[in-house]
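The complex appears here minus one protein chain, its other protein chains still in place.
Each chain carries a letter (A, B and C) given by its place in the written order, and its residues are counted from 1.
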Amino acid sequence: MEFGLSQEQTMLQESLARFLGESGNLARSRRFAADKEARAQDVIDGMAELGVTGLIIPEDHGGVGLSLLDAALVSEVLGANVTPAPFIGSSVLAPLALMGAGDAGQQGLWLPKLASGAVVAGVALSEAVGARDGAGVEIRDGKLYGRSLFVVDFEADLYVIVDRSGELHLVAADSPGLTRTPLRTIDLTRPTGELRFDGVEAEPLNSGDTAVALRALIDAGRVMIAADTLGAAQAMLDQAVTYAKERKQFDRPIATFQAVKHMCAEMAADLEPCRALVWYAGHALDHLPAEASITACHAKAHLSEVGTQIAKTATEVHGGMGFTDLVGLHYWFKRIGFNRQILGGPQTVREDAARLKGLAA
Amino acid sequence: MEFGLSQEQTMLQESLARFLGESGNLARSRRFAADKEARAQDVIDGMAELGVTGLIIPEDHGGVGLSLLDAALVSEVLGANVTPAPFIGSSVLAPLALMGAGDAGQQGLWLPKLASGAVVAGVALSEAVGARDGAGVEIRDGKLYGRSLFVVDFEADLYVIVDRSGELHLVAADSPGLTRTPLRTIDLTRPTGELRFDGVEAEPLNSGDTAVALRALIDAGRVMIAADTLGAAQAMLDQAVTYAKERKQFDRPIATFQAVKHMCAEMAADLEPCRALVWYAGHALDHLPAEASITACHAKAHLSEVGTQIAKTATEVHGGMGFTDLVGLHYWFKRIGFNRQILGGPQTVREDAARLKGLAA
Amino acid sequence: MDLSFSAEHESFRCEVLSFLESHRDQAPRPGGPSALMWQKLLIANGYAARSIPTEYGGYGASPDILKSRIIAEEFARAQVSPGLGGQGISMLVPTLLEVGSEEQKRSIIGPTLRGEMVWCQGYSEPGAGSDLANLRTKGELVGDHWVVNGQKIWTSTAHLADWCFCLVRTEPDAPKHQGISFLLFSMKTPGIEIRPLIDMTEGHSFNEVFFTDVQVPAGQIVGKRGDGWKVANAILRHERGSLADPNTMLSRLGALTEMMKTETVDGRRAIDDPLFRDRFMRIEAKVMAMRCNDLRLLSAAVNGHSPGLAGLVVKLQGTELRHELERLAIDVMGEMGLLYGDGTPYLRDRGSWQWNYMFFLGLIIGGGTSQIQKNIISERGLGMPREPKLATA
Partner (left out) sequence: MDLSFSAEHESFRCEVLSFLESHRDQAPRPGGPSALMWQKLLIANGYAARSIPTEYGGYGASPDILKSRIIAEEFARAQVSPGLGGQGISMLVPTLLEVGSEEQKRSIIGPTLRGEMVWCQGYSEPGAGSDLANLRTKGELVGDHWVVNGQKIWTSTAHLADWCFCLVRTEPDAPKHQGISFLLFSMKTPGIEIRPLIDMTEGHSFNEVFFTDVQVPAGQIVGKRGDGWKVANAILRHERGSLADPNTMLSRLGALTEMMKTETVDGRRAIDDPLFRDRFMRIEAKVMAMRCNDLRLLSAAVNGHSPGLAGLVVKLQGTELRHELERLAIDVMGEMGLLYGDGTPYLRDRGSWQWNYMFFLGLIIGGGTSQIQKNIISERGLGMPREPKLATA
């Protein structure tokens, strides 16, 4: 019985955080946004060197073979550092899709390339959670038609596509008939976009139980996003506390005002139990199949609510400075805002959990 | 253009508050509860003397002929003083039912008795909003069968009954076949109960448009309850501020702690706009038919939410003392809690408003 | 309680409507009539600068809050520009009318009202936000000029303004609140540097302004030396209420309803989702309460009563409520609510929901944070004591 992080896990987080610090952190994200970079290749390379791109890929495919909990811990660090690099799609969901529904050939071809960071994979999953504006992809005569919106890790070489019937497909980014349109959002650290399919050749991923594989993608995606929010919210809280200790008004640090202290205390009280929830949800993905989906929903929904509140409160603690671009706090604010809506807003996700529990139709 | 209370209205509130103060206020309510009184006849008599029992009854039926806004102002004062006397049922809804759906004979017979306080009328309306445990009343061969729960102003001589088809009836308390069972609730200041009908003779109230009359009862009931909560919540806030100024901890009044000040400020900020909302909703009942129902819903739902929050926060400001019976703060807490559930909880009432706006089926 | 208007006011409303009917083609639009021409027309007809004396360039009517409200309502309903705004007109002009010299009133108010003199406000500093009296920008009287050095922040429209009204510490030895003066100077004076202050909306609504040996003629002061705090506070009160207009909220609610009828997930409209609907109704009730509260304030103003608590709570409640309203819209749109930036495909309402969501977080903070507002409510509204003095201050 040991509910906590191992030394290896703590080291993984620390070494990744150290690398991200060296690579420039917020300054790197600002440059990524200002230069409209498609990929921060230096960051991806550094992550590959640390084994992060191949984190959950088995060792015999060039990966590190770690667990989804480890992936969540990575996601947390990336959120904390508003890192402008692919991870959830390319290093978690795409490998999961290949491992869960790909055949040996597909696995042997793609997993090593994903592990090394040589290939980035995007994942088109939004319509499986809820289709907006009539989006969705259909297969006719073995070819894909339709649209996928809000592709995770959009600036990719390869895509995992979920069609309307829940089947999974692999599509190369340069496939004829595929049109890619970036969708600019509030979050400038994680490009997303639309894929349009006009008779695109696709390779089916259908070697396992596709329904199980799809559910695993949704669950893992939600836990990774929850972890990203955990990291981002913790970073906002930390910045608020630091700022409050430094900032003086009325001849005293604002951290000595009970109102400011209590705002910080409320953030901490809301957030700290979320850490254990994310750990548990990450652990459940690999080890507690009966609980995994519901816990993933709870983690996603709850972190969205808590994160939204903290994003607002931490900004308020910063006063006007939090509203400006000067301290860049809004990068975290927007990261949390992005995470809230992706793969199902909190209400949608709670309703999903209620269905899983048999409480809703 | 004058959005505010007239001098007469302010005086009405003040003279009623003065009388209730003289009649003992909280001590009177405590005695009412401890002695399990059915009716606080002394309070009723005093209210009759001030014209409160006949407030909205036309002068030619022995009343004062004032408006429903005036009735809301009275309701506010009764809530503020946790007064253990009938009003909403006996002096507002029953007269409204008679005035809206009674014939001249019924009006001439009952309105003067209600105005004088000689007769108390209860109103069985809950099932028209939502029936629990299969309650409800049906008419067969001119006789009533079934059950009405949570009758407003239950300890009465006469009842206005709404049956399942929305028709209104008058029933005397001593009618054969009628069984009355008090239902004890958290709120010991306002008796409620169940009526069981086993072939009870009833007199129909069907001289006007019954549907309109029923809707008017629901709307007016909701505004009166909202006003009662306004008064109770304001009284709790006032008590919290007073207590905070007196109570010392750490060698200073707790009112000097920013945390306590902000709790009180939040209560005031939430509550003060409610006052204008209740005024408007009261005014709308008589003068703005197109808005009356929706505004009544908003007033009921919003005051319930704000009231619940203030009931909790004001208790917290009182520390442990708020939890005891010593200061009696819980009388207000429970009055607000009672108001929240009666004639539709906040969610139910909001859904009703959405239907009225054509936003829900 | 009487929500009707008098015959005089009803007839005034008709006048306004007929003016709108016959002149709306002269309202400013891109490539059409200019805002300055329109402003002149409005002043001439008493629909702008209505109660400002004619000798200072106004229309010279006696103040009538209801008529002002009628003008505002009908121009908003007709979606016709109500004329120029800005801090010069809304804040400096009332101040000058109260405490300006005759010379200042004559030379400044007219051009300001006509939009010929655009102003920015130099109040906040990096070290003086909630604690505005802590400001450090200093002005030294050298010969017949103030020499101003220091930095301002949150200076909206500094990049567009001709002139600045500015709080400057001129009496360094006086107590904090008594050492400040209220100076006026041209933004073309040498030594002024303006840096855009980009905010979280990616927009440029504010600036940082740096002063290096800026020379201001000694006479360009409003009130006496050291009176600046009093002068400024008279206007700050004007500002706070205006951030949370319930009529704007009502129109946002209307837009939200329409949006909820068209946004769908898996073909189901947002308005048919009981959870979104409930959140909407909940917000509508709060907006209704603020609108009723606003009627109460209007009525109090007409009758010369003090608005009390009802006035003190507006900024806190209104900005929070508006933020909540925009938040709901984003949740309704889901992923679509993340889209931002001109020309982005699928973008709804030009991104206004996201923009307002963020901008109103700024307004929750700006013009007195929620924490400062709660202090004010508890002290001025509820009579609770101020925090005791500290041992070392």
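The definition used in the following text is that a contact is a pair of C-beta atoms (placed from the backbone, for glycine too) under 8 Å apart; a residue touches a chain by one contact, two chains touch by 3 or more.
Because the structure is predicted, anything quoted here is derived from the model rather than measured.
When the whole complex is considered, the residue among B:F150, B:F197 or B:Y280 that touches the unshown chain is B:F150. Although one chain is not drawn, the whole complex shows that of A:L12, A:V52, A:V74 or A:L277 it is A:L277 that touches it.
When you scan A:L125, A:A314 or A:A353 for touch with the missing chain, the hit is A:A353. Touching residues on chain C toward the chain that is not drawn are 273-275, 278, 388-393.
In the full complex, chain B touches the hidden chain at residues 126, 130-134, 149-150, 181, 183-187, 192, 194, 248-252, 257, 259-260, 308, 312, 315-316, 319-320, 322-326, 329-330, 333-334, 337-338, 340-342, 345-348. Residues touching the missing chain, restricted to chain A, are 1-6, 69, 241, 244-245, 252-253, 255-256, 258, 261-262, 264-266, 268-270, 272-277, 279-280, 283, 287-288, 295, 297-299, 301-302, 305, 347, 350-351, 353-354, 359-360 (touch as defined at the top).
By definition in this document, only the chains that are shown with their structure count from here on.
When chain centres are defined as mean Cα coordinates, A lies farthest from chain B. A straight line joining the Cα centres of chain A and chain B is 51 Å long. Separating the CA-averaged centres of chain B and chain C is a span of 41 Å.
Under the contact definition stated at the top, the residues of chain C that touch 2 or more other chains are 371, 374.
Touching two or more other chains at once are residues 258, 262 of chain B.
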